[in-house]
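For this depiction, one protein chain was excluded, whereas all remaining protein chains were kept in their positions.
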Amino acid sequence: MKEFKKPISMKDVPTHYCPGCGHGLIHRIICEVIDELGIREKTVAVAPVGCAVLAYDYWDFDTTEAAHGRTPAVATGIKRVLPDRLVFTYQGDGDLAAIGTSEIIHTGNRAENISVIFVNNGVYGMTGGQMAPTTLLGQKTATTPFTRRPAEDGFPFKIMEMMAVLPGVTYLERTSVCSPKEVFNTARAIKRSFETQLENKGFSMVEVLSPCPTYWGMTPLKAMKRIEEVVVKEYPLGVIKG
Amino acid sequence: MSKVKEAIICAGFGGQGVMVLGKFLANAGMMKGMYVTCMPSYGVEVRGGTAHSAVRIGSEMIADPVIVTPGTAIVMNGPSLDKFESRIASGGLLILNTSLCEHKPERGDIEVIAVPLSDEAIKLGNVKVANIVAAGIYSAKKKIFDRETLKDVVVEMAGGREELVPINIKAVDRGFDIVDQL
Partner (left out) sequence: MKEIKYLSTGNEACGEAAVRAGCAFYAGYPITPQNELTAYMSLRMGQEGRTFIQAESELAAINMVFGASVAGARAMTTSSSPGISLKQEGISYLAGCELPAVIVNVVRGGPGLGNISPSQSDYFQATKGGGHGDYHIIVLAPASVQEMFDFTYDAFPLADKYRIPVMVLTDGMLGQMMEPLQFDENIKPPQEIEKPWALRGASGRDARAVKSLMLGVGKGSLEEHNEKLQAKYRQIAASEVRVEMYRTDDAEQVIVAYGATSRIGRSCVDRLRGEGIKVGLVRPVTLWPFPYDEIRSLADKNASFLVVEMSAGQMVEDVRLAVQDDKRVSFYGRMGGGIPMEEDIMSRL
């Protein structure tokens, strides 16, 4: 009989995440993959600035902080010094697609052998629900009180599609966590990203569409539905490269 | 008016309206021409966790909005009682929401008004006005603000959302009535 236990790579502590947040789920998926691959002791992770800033309190492997957005640069430094470790970054939409746009593009362009887990929930949670680059048009946030309008606030940002153009980027896939099927899909994609790195095949990134019930102003279930019915129209699931 | 120097901590879980309560009491003080400060404090959690606001109301200029030793604590849930009971000044006042707090306070040197505030609010029509019932209890007990002042604050803070006014007025009255019946 299979026992459903917490992954070894995950500390047995309660998290601070809101009810219905995707972070807890995605943390767990990553830890299960690390357990499955048996690489906990050679993993070095880089945590972002955002709701997951405290990820090192939940992950039982080496983790460093990074200044907001500089996460891929920090990962680059680690991987170049320790090429046989599993180095991954875990970033939100502000960290990766706003302040860190330069870093993520150049890290991909340099074909750094790292993995990036990009949690796209369309808002800035930690700071109180402001617009993210990935916020949808017509969405109301703390800094788009008139909803997001293209002329004033720009369009939802497609960093993955943009990075597909770079020869240094090997594998890009977008998944979500809004159904059991998609949770397994995310696990498969993250495993593939880690294997890409371990086989020295270049830069890879998994973008996971994740719910933020608090700042979307809906229940966790409705938030999952919103991903399935609304968000995927702007951010389609599937392999973008590789 | 005799010298007023109130230091109140309103505590509960994030989403329980303790920030609104703090602002409510501060507005009452301002309406009465007193010096006021109101200082929110959040944990890392956006929902759940403990949140509190610190309100100072006084007849003299306020130096430090931060309150370490409150003269009054309005405690809306169990974890907040654990967090703040020991900090209340000796001889101070604790208003406790027994609907969400199963254990009793331990101190013998403070005055305790223990009321099932959430249940009272549900009886009035919405659990969210429990904080305003507490405001009524505080005001009636301390005799700094009367019913009319608090009702004026309700109207001012409703700011255009008229549907909020009646139930909050009832909550003010209920708070005062509870103290009358003690």
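Order of writing sets the labels: A and B. Residues in every chain begin at 1.
FYI, a contact is a pair of C-beta atoms (placed from the backbone, for glycine too) under 8 Å apart; a residue touches a chain by one contact, two chains touch by 3 or more.
Keep in mind it's a predicted model, so treat the numbers as computed, not measured.
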item	value
Contacting the left-out chain in the complete assembly, out of A:Ala98, A:Met160, A:Ala187 or A:Val231	A:Ala98
Selected from A:Gly22, A:Pro133, A:Pro156 or A:Pro213 as touching the chain missing from the view	A:Pro133
Contact partner of the left-out chain, one of A:Pro7, A:Gly22 or A:Gly69	A:Gly69
Contacts of subunit A with the absent chain, listed as residue ranges	49, 53, 65, 67-69, 94, 98-99, 101, 124, 126-128, 130-131, 133, 142-146, 152-153
Contact footprint on subunit B, counting only the chain that is left out	23, 26-27, 30, 36-40, 61-66, 68
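The rule is simple: only the chains that are shown with their structure count from here on.
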item	value
Between subunit B and subunit A, distance of the C-alpha-averaged centres to the nearest whole Å	41
